[in-house]
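This report concerns only the one structure given below.
Taken from a larger complex, these chains appear in their original positions, while the remainder are omitted.
Order as written gives the chain letters A and B; numbering starts at 1 within each chain.
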Amino acid sequence: MPALTLAELQAHLGGTIRGDANTRINGVASLLHAEPHQLSFLLSSKYLVQARASAAGALIVPDALDAELLQPCLAVANPHASFARAVALLQPEPLLEPGIHASAVIAEDAVIGAEVCIGPGAVIGSGANIGARCQIGALSVIGPGVKLGEDCFLHARAVVQHGCILGNRVILHPGAVIGADGFGLAWDKSIEGGRWLKVPQAGRVILEDDVEVGANTCIDRGALDDTVIETGVKLDNQIQIAHNCRIGRHTAIAACAGVAGSSTIGAYCQIGGAALIQGHIDICDRVTVSAGTFVTKTIREPGVYTSVQPLMKHEDWKHNAAHLRHLDALVRRVKALEEKLKDN
Amino acid sequence: MPALTLAELQAHLGGTIRGDANTRINGVASLLHAEPHQLSFLLSSKYLVQARASAAGALIVPDALDAELLQPCLAVANPHASFARAVALLQPEPLLEPGIHASAVIAEDAVIGAEVCIGPGAVIGSGANIGARCQIGALSVIGPGVKLGEDCFLHARAVVQHGCILGNRVILHPGAVIGADGFGLAWDKSIEGGRWLKVPQAGRVILEDDVEVGANTCIDRGALDDTVIETGVKLDNQIQIAHNCRIGRHTAIAACAGVAGSSTIGAYCQIGGAALIQGHIDICDRVTVSAGTFVTKTIREPGVYTSVQPLMKHEDWKHNAAHLRHLDALVRRVKALEEKLKDN
């Protein structure tokens, strides 16, 4: 791993050094587990006790908190972002081996940019276009006609189906599936009893610049128009984005969430884990949806929205759940009491 | 893309032409984005304003609605189904390249039908039997002893584990896993504290004709008997079907739903996204389960069933959630009031 002095880190990250600027670090760790050769960080004064007890060789701290600590510190305005940059410098993710592995299967008419790395067994389809410096992980599949911008990183075993478009610096984690068919079905009564007829999905998926897609997350191609994920959107693992959706720029969606067909989510939203967005609704910019929440109607006002059953001991829940089934009757009983007292 | 006149489309789809039967179209698009060389459609008079404003070269419309429009129209009884067929004609999905790719690994004793296409890196196990005209996508894995009917389409990176049986025209999308082990565990007290002992899963998965399985959806093999998905069932992405389940013919299940072990769902049901069906229960034919609903008991009557918390602003939810925890107390308070008034 690379080793840097605190002064060298400061040259990359800015901020103010307190203590020995020649302190040498070669890795990162949590406050609890850091060793003297490692860098750690704290977000606020809430972590001061832990920070003072930490064996870390140096700390990234919020401005003004450096005076509270004995370790060499780099004080910055946004310690989380600065620490993220420090990790990238000190413990860079392993890249693919340079060049194109002999076992990769690349269509003759595919266009492969400069310095592209392609891992073992990866498959690149006819007419695909891979921008400069892309990393295509082992056993990934790039369908016919797919276009990737520059500096994309597809981890092992990602799939991009035919015709989809990825911008620059897009990251796909293992098992991500971009551009599978949307769930388009027409009910066909031409046979006895009826059956579902598949509606071929003629649209594409567009992932704009800096989109990140988690492991085993699926984004379906549009039925006719495209499914669009705008610049800077971050999607965690196991998410389902159905056909014709549009997710606005810099929105983040946590794991296991689902967005049903033809819904739009605005910019700068935060969607909690396992949240469910019904089809054909719109969520405006700057909305936070709590984890586990089911959004059943269009949201036109920024704010925090929730629909979660509170956790109970099972015995308590049993009593409450029975009442929940009869809430309508309870409301009528209260109304009857109110009427009675009015007469009094 | 193929180009067809409206008259040629009519020859395939039936219906009545209004306007120029020689109108030539070579693609499909939504009302909003269609260009003069493209076909679009509308489902009902609800979309008339959009349809009138559309630049589409021709429209598929419900019977009797053609008179309301200026574009050349094909009037049909079921526009959604007819449009589905038109898309298949005008923008057919790209097929695999003919033949068996040199990098595919096929067991010597596997039986490969006529005109089967097998993509790069696909693996076909010992004793597998692949019916005529199947398409096996890149990096798919067909386990030992698996049987596929005719005209199946396995997209890239599907997995069918040993011994499973697929009918004709089955579609598997990328990442689908058919026949992984069910979650069978026996509690074993023979070591201190106890531990889970794996119960080997000896059943199979049977997918009957015309089943479609979405991306990253899992269907587990039976513990002893088989897990069975009947004719025409359509499963969206990210679904989990546990061991020993049976899903009745022509039932459709939306994304992220889960069906726990040994449950059965009848024919012609519609299960909403992220719905959860508990284990060992039965759902009769023609039941609709709303999205996000948790089915905790057997359903014997057709109809629509729901169990969803309504969406609220977080502040309102906080107040309500507190009361939910004390609903039992509230019911007792109402009862006390009723008693008091009775005494009055």
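To be clear about the criterion, a residue touches a chain if its C-beta (ideal position, glycine included) is under 8 Å from a C-beta of that chain, and two chains touch if they have at least 3 such contacts.
Predicted model, so just to flag it, every value in this text is computed and none were measured.
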Full complex stoichiometry, one sequence, with 2 displayed, works out to 3
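Criterion: only the chains that are shown with their structure count from here on.
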CA centroids of subunit A and subunit B: separation to the nearest Å works out as 25
Note: in the complex, subunit A contacts subunit B through residues 103, 105, 121, 123, 126, 139, 141, 143-144, 157, 159, 161-162, 175, 177, 180-181, 183-190, 193-200, 202, 216, 218, 220, 224-225, 238, 240, 242, 256, 258, 260, 274, 276, 278, 288, 290, 293-297, 303-310, 312, 316, 319-320, 323-324, 330, 333-334, 337, 340-341, 344
Listed in rising order, the residues of subunit B that touch subunit A in the complex are 27-30, 32-33, 40, 78, 80-81, 83-85, 87-88, 91-94, 97, 101, 103, 119-121, 137-139, 155-157, 171, 173-175, 210, 212, 214-216, 232, 234, 236-238, 250, 252, 254-256, 268, 273-274, 291-292, 308-315, 317-318, 321-322, 324-325, 327-328, 330-331, 334, 337-338, 341, 344
